[in-house]
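Up next, chain A:
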Amino acid sequence: MSASINRTFGIAKAVASKDLRVEMRSRVMTNQILPFAAIVMVLFAFALDNDGVLQRVAPGLVWMATLFTSLVVVQRSFAVEAADSAIDALRVAGVAPQGVYLGKVAALVVQLVAFEAVLAFLALILYRVNVDAHGAVLLVTTCLLGSLGIAALAAVYGGLSIAGRGRETLLPLLLLPAVAPVLIGATRATESAFGSDGARVVEGWPWVGLLAVFGAVFLFGGTLGFGPLTDE
Partner candidate 1 sequence: MGETSVVDVRDAVVLLGSFPALAEANVRINAGELVVVHGPNGAGKTTLLRLCAGLLPLSRGSARIMGFDIEAERSLVRASVGFLGHANGLYLDLTAGENLSFWGHVVGANREEVTAAAVRMGLNDRLLATPVARLSAGQKRRTALAVMAVRRASLWLLDEPHAGLDAAGRDEIDALLRDAVAAGATVVIASHELERSASLASRRIEVVGGRIIEQGER
Partner candidate 2 sequence: MKHADFIIVSWLLSFGPVMFYAWRNARRARHINPLVDEADKPWT
């Protein structure tokens, strides 16, 4: 039993490091997605031209950008598997789908957290948001758990949209309404961390609880459901 769990985590580790390595080679995140997100942040500053408004929209902007980026990242993550039918090879190799799923989620979380870190940093500089030590702890926890929630669902639905070939539009249709709780929770928690609109840091922690529940529920569901869903 524990041997098979170790084996699953071994596979997850191999899949995650493979995904991150592929992503580092292709540099799509650093050369295309991040600059785009950064320019949107800058343009928002010009468009709104009001520090008060900017500080209010900053948390929502960070999480909206993360959500849409997650669509691109998860699509790429499965396009890599489909490009040369590596997904068939994984299926036939009798690789535990739980391992593949957890590996995919881990790689997605790492990429999303890196993305959020850059956006939050930009918000601090461009929108003159202030974060104290307690707020920073809240912010880091929110990013980790929010990314986990998005990744847990995105990996399942991403796998499904690969299985039903040529159905890329399915992913946003399934994913976006489902991650609404993450968007709400993470944005409110980030507002508290940023102190936007007079929000206090302690008000953010209940939202972190929501993110934790969401992440746990769908990570568990995804671990069980990913195999049967992508098994064609």
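Candidate selection criterion: all candidates are chains of the complex that A comes from, given by their letters.
Following the convention adopted for this analysis, a residue touches a chain if its C-beta (ideal position, glycine included) is under 8 Å from a C-beta of that chain, and two chains touch if they have at least 3 such contacts; residues count from 1.
Being a predicted model, the structure only gives us computed values, none of them experimental.
As listed, 1 or 2 are all part of this complex, and the one touching chain A is 1.
Interface residues of chain A facing candidate 1 in the complex, by the touch rule stated above, are 7, 10-11, 13-15, 18, 21-22, 25-26, 80, 83-86, 88-95, 231-232.
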